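To start, the structure itself, in structure tokens.
A protein chain is absent from this complex, but the other protein chains hold their places.
This part shows chain A:
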């Protein structure tokens, strides 16, 4: 295997590690919206039939689909083919976002570009590049009862993403509730990051090195 191929395999493994851990946060009955990227992978690790997936393009009751059953007119928010669960329903975009804004979604699992030490995120625009898309990110931030980030701890080039302050435009003034990476799990309490869990084999020193934000070590707390 070439170095490049190895990197791709590692990247995929890391994404699945994060997704699998994020799935553990979901306990039914609950309504969950999954963002694009790593959050979409979370669906593969949900085995609780009372976890209902909502997608903003108008479906409650998203499930996976076999290749032969794929329908080009049945997709999720990432425009990937999905299936229709038993008990599923379809609705228009205005109703879908009324569900989101109106506080009817229990958990949103999202990806980010940056998160700051108060739990405020940036995930829709990069300065200096054309601002071309926002999608449902801002609506989910203001509306979901609980927001969990499923993200790699650092960027591809090793630069840090959990920062003292976001340098990219923020998505909302609301803080997320939890941050899950391949290294650690943080909870955001009163606009402060608390390190509550290390992923297997990870040391707190590594987390400190790869995290710019200040955080409280709450590993010993029960």
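One rule holds in what follows: contacts are C-beta pairs under 8 Å (C-beta built on N, C-alpha and C of every residue); 3 or more make two chains touch, one makes a residue touch a chain; residues count from 1.
Definition applied: contacts and distances are computed from a predicted model.
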item	value
Hidden subunit of the complex - UniProt protein name among "ABC transporter ATP-binding protein", "Electron transfer flavoprotein subunit alpha", "3-oxoacid CoA-transferase subunit A" or "Transport permease protein"	"3-oxoacid CoA-transferase subunit A"
Candidates A:15, A:96, A:181 or A:211 - the one touching the absent chain	A:96
Residue of A:9, A:134 or A:219 touching the missing chain in the full complex	A:134
Among A:14, A:30, A:85 or A:142, residue touching the chain not depicted	A:142
Missing-chain contacts mapped onto chain A	55-59, 70-75, 79, 84, 90-94, 96-98, 100-101, 125, 130-139, 142-143, 169-173
